[in-house]
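The complex appears here minus one protein chain, its other protein chains still in place.
Now for chain A:
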Amino acid sequence: MTSGISRRGLLRGAAGVAAAGTIGGCAMGGDDAKDTGTGAKGEVSAANPLGVKDDAPLEVVIFNGGFGEEYAKAHEAMYRERYPKAEIKHSATQQIAETLQPRFVAGDPPDVVDNSGGSQIDFNGLVSQGALTDLGALLDAPSLDDPSTKVRDTLLPGIVDVGSYDGKFLALNYTYSAYGIWYSRKLFQAKGWEYPRTWPEMIALCKKIKAAGIAPWAYTGVHARYMSWPILTAAAKLGGLEVIKAIDNLEPGAWKSDAVRAAAEAYYQLAVDGFLQPGAEGMDHIQAQTEWARGHAAFISCGSWLENEMKAVTPPGFDMAVAPTPSLTTGDKMSYAAFRGTGGEPFIVPAKGKNVRGGMEYLRVMLSKKAAADFTTKVSSLTAVTGAARGLSLGPGLTSVTKLIDDSQGSAFTWLYATYYRKLERERVNAATLELLTKRINAAQWCDKVQKSADEFAADPAVKKYKRA
């Protein structure tokens, strides 16, 4: 072994380079970031309530996921109609965090970002760094369709809550997702089954389904958190919204409350009785949903994007429908019709963008009835805009979602811990739920395990805490 540089020399060199610290361009940037604050500004008028400078260029970055990017091009065309002099730069990527992180550091972020997908930039980081524009001005601006109505009043309930951090509205969740249990109406009619409204009815029906040679429940083992949704929904219905608020506020013992434990026990029962599809623990969401769409399983827990996501493999006449999670007892605090409904696909306007006002105006354009209807037609998803889907012809799944919303009579709710502390759901609840469903831990242990993780987040000084009122 002969080499020109001795190992000791190499190490010394490496240490020297490390000590020298920042050579060349530093990843952390300097303090030379241009802080333009509100960026370009134009005249405020009735037609231009946000004061957009009409020739300021606008840059939009779209998450190119399940919804694609075509809808955004249509929205950009609508913006261009209003501001023909503005040059619009459009790009789409699946790697939002990797692509945009350096630009946030350099103080040169785009004006509008669809911060979604697996590689979403963590909101906890964005908010604690003050990287986002307060969209309060947008909420108070008149809507594009009716100058006498504020944008705030055109949004579905829950949209403002889920985008607010410490009272500031920082993210516009453009889509509206209803979460529930999905089944094939065709299959149920053919077998003479009826969707169960209570948990004892669910267990009784599962017995029948199993006897018919079909697995009662499919689920995704890779993203087992999909099954934590019915558990928490059932817990909220049983014990009221306070149960959820305690979880969102990282209160000690929140996950060990009687309601959460009762709900976890109910769903653990599915595993104990063998009502879960064998092999599901190894499937990702597409594999599990495909099993369900092929009729190998009767129920699956998912959000309202399911119909669009499974379009390619759903057999004709499958007639998928969503239903609320069954009530655990007859004395539940919320009605059977209550469901988890919340926004998805968060759009943000970075605070250091060059055209912040244009960014907000772009969102205002997106929230017009025309833009929202166009979105729903293109990607089969409801939007945050109240009533924008009225009169459109929707698929069976989405039709059942609108019925779910109507039936609930405003009793929809959601939890916020998954947006406040994304990792808590994505990693910890996800892992614990798979262990629950594969019977490696029981319901009480699940509560303990998740509570322990929640306590870790509560004690971690690197994580910014939020309070839900």
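We take it that a contact is a pair of C-beta atoms (placed from the backbone, for glycine too) under 8 Å apart; a residue touches a chain by one contact, two chains touch by 3 or more; residues count from 1.
The criterion applied here is as follows: contacts and distances are computed from a predicted model.
J.: Among "Aspartate carbamoyltransferase regulatory chain PyrI", "Sugar ABC transporter permease", "Pyruvate dehydrogenase E1 component subunit alpha" or "NADH-quinone oxidoreductase subunit I", find the name that the UniProt record gives to the complex chain excluded from display.
T.: "Sugar ABC transporter permease"
J.: Which of these, A:73, A:333, A:378 or A:423, touches the one chain of the complex that we don't see?
T.: Only one listed residue reaches the unshown chain, and that is A:423.
J.: Among A:40, A:112 or A:131, which residue is in touch with the absent chain?
T.: Looking across A:40, A:112 or A:131, the contact with the absent chain belongs to A:131.
J.: Looking at A:222, A:379 or A:458, which makes contact with the chain not pictured?
T.: A:222
J.: In the full complex, which of A:265, A:291, A:307 or A:332 touches the chain missing from this view?
T.: Within the whole complex, the residue contacting the unshown chain is A:291.
J.: Given the contact definition stated above, which residue among A:135, A:227 or A:280 touches the chain not shown here?
T.: In the full complex, the listed residue that touches the missing chain is A:280.
J.: For chain A, which positions touch the chain that isn't shown here?
T.: 1, 7, 11, 17-31, 33, 97-98, 101, 104-107, 119, 121-122, 124-126, 128-131, 221-222, 224, 278-283, 287, 291, 296, 422-423, 426-427, 430-432, 434-435, 438, 440, 462
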